[in-house]
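Removed from the display is one protein chain of the complex; every other protein chain stays in position.
By letter and in written order, the chains are A and B; residue numbering begins at 1 in each of them.
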Amino acid sequence: MTLEAPRTSATQFDTDELVINMGPQHPSTHGVLRVVLKLDGERVIDADCVIGYIHRGIEKLSENRDWTQIILLTDRMDYVAAATNNLGYCQTVEKLMQIEVPRRARYIRTVLAELQRIASHCLWLGTHAMDIGAMTVLLYAFREREFVLDLFEEFCGARLTYNAMRIGGLPLDIPPGWDRKVLSFCDLMEGKLNDYETLLTNNRIWLKRTRGVGVIGGDEAIGLGLCGPPLRGSGVPRDVRKDEPYAAYDELEFNVPLGTRGDTYDRYLIRMDEFRESIRLIRQAVEGIPEGPIMGKVPRLIKPPAGETYHAIESPKGELGYFIVSDGKSTNPYRFRVRPPSFCNLQGLKRLVTGHLVADVVALIGTIDIVLGEVDR
Amino acid sequence: MAEAIVFWTLAVLILGLGIMVISARSAVHSVLFLVVNFLLVAVLYVMLNAEFVAVIQVLVYAGGIVVLYLFVVMLVSLKKAPERYADPRRVAWTGTLLAGAVLLEVVAIVVASSGGGEPAATEGALGAADTPFAECGAGPLVSCNTEQLGWVLYTSYLIPFEVASMLLLVAMIGAIVLAKRHL
Partner (left out) sequence: MMDTVVVPLLKIAVLLNAVLVAVTFLVLMERKVIAWAQSRLGPMRVGPYGILQAIADPIKLILKEDITPARADKYVFTLAPIMSLVPALVVFSVVPFGPDPFYYVSDINVGLLFVISVTSIGVYGIILGGWASNSKYPLLASLRASAQLISYEIAVTMTLVSVILTTGTLSLVGIVEAQREGGLWFAFVQPVALMLVFIGGLAETNRAPFDLPEAETELTGGFHTEYSGMRFSLFFLAEYANMIVISAVVVIMFFGGWLAPFPNVPALSFLGLVPAWIWFIGKIFLFLYVFIWIRATLPRYRYDQLMGLGWKVLIPIAIGNLVVTGILKVAL
């Protein structure tokens, strides 16, 4: 259906706009996001995001921690994808210090990052479907996410905040037999993906609820600073893994799924494809893990030379960038700044929801896939 | 005797609720009293053995139309009345005039029908119907009043019935046109 702007003819009756507070306590705002909606009937004519409810000052805290301790703090940003946060930070410091990471560590990092992408997308799929009313998908997706968490637990002992990387490599080698388990998880996950798609992809109600909802063009998406699946859904081929390869991505084969219409359905399809691409990547990476050390040559006292650097990776949510300034004298960063994909994507929310109905707001919050821990930091 | 007691109780309740409808301070409360009023009127119909009419009264008036009233009342803020209705004397005058007109109309109908006009016509219509109620005639009227009503509507009152439905159709189209300026 086509969406028209709020009708002006309605104003000849004496109607008021209804201002409604969605959140911070609301089941579908994925945390403590507060959206102040201005409604004309059920149509949204304006939306304002109020954030900061779980601001913990991670960036400022980091300026008073030494370089290794910061890894722990990055866990707490996007807490459903802690391993990619670790990866982004460690690579930024490695770039600053020009440390060469051994090939084995880079492969294992890739496996962890892609496993993390699957876990994060599972959570997105479940909550997104739940918001739109398909509650069974939530339980299915969480069941599979549990397997990923088991794999992480076996690797580093933690299930949520992994602290799984170190500057220069990895703290631990993979346990024996772990690669087998990862591969068998890949087989399992492929079958389960078909299950999810049976429930949703061709479901008429799902199509009605997602197709044509929150359409955004490529140029506008770039203008709003969107990244990750929301940007690729509008057909912009931007994926940091392809454009500025890191870890082992330049040695592995994968496609970057792109959308055409830029609506919620396209963003859904893209993430479903990303599941499959991640599985493909994991298979290649696990098969190709070379022998060798897992830590590069890192000085005992990490003290990067004076200078600044920006490095971005493709987290499950989009482009996760770290900007770090070192003064070369102290053992902690002079300035630490994160470019969180959730925060940037959240900027698009106002543009996406305007003109849509209340029910679409929850679908659109779901489709941009935010984690408030990362938005607020 | 029992019937008389029930009737008078109902009558008093219905009138009392009618007064409550116009005197309640909150518009939503008014509508609520109206619903109960309609339900009690439906009970009156049951006492007249007109179960079909009673059920339709509940279905159409209580279950449909008043829900729409409620819809409107809830949507429109009634805190501040529009300016031109603000003059209490004018409201009182208009109200009295309208009420008088309705009263006259009711009296006229009662006088006219007690003269033996309409019931006779109904009887005639039923008499004219040759067979469909052959088996009903002997038994109690109750079991067949739906059929009888249908029969009367589609024979002797066919033209008024069709005119009424045309009127409703026109009203419906009018409402759609008003609500949706650009189709």
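Please note the rule applied: a contact is a pair of C-beta atoms (placed from the backbone, for glycine too) under 8 Å apart; a residue touches a chain by one contact, two chains touch by 3 or more.
Everything numeric in this text was worked out from a predicted model, so none of it was measured.
Shown chains touched by the undisplayed chain in the intact complex: A, B. Only one of the listed residues, A:206, A:246 or A:343, touches the absent chain: A:206.
Looking at A:314, A:360 or A:376, the residue that reaches the missing chain in the full complex is A:360. Touch with the chain that is not drawn comes from one residue among A:133, A:223 or A:299, which is A:133.
Listed for chain B, the residues touching the missing chain in the whole complex are 26, 28-29, 32, 35, 39, 51-52, 55-56, 58-59, 62-64, 67-68, 70-71, 74-75, 142-146. Counting over the whole complex, chain A has residues 1, 18, 20-21, 26-28, 42, 129-136, 139-140, 143, 199-200, 203, 205-206, 208-209, 357-362 touching the chain that is not drawn.
Just so it is clear, only the chains that are shown with their structure count from here on.
Averaged Cα coordinates give chain A a centre that lies 61 Å from the centre of chain B.
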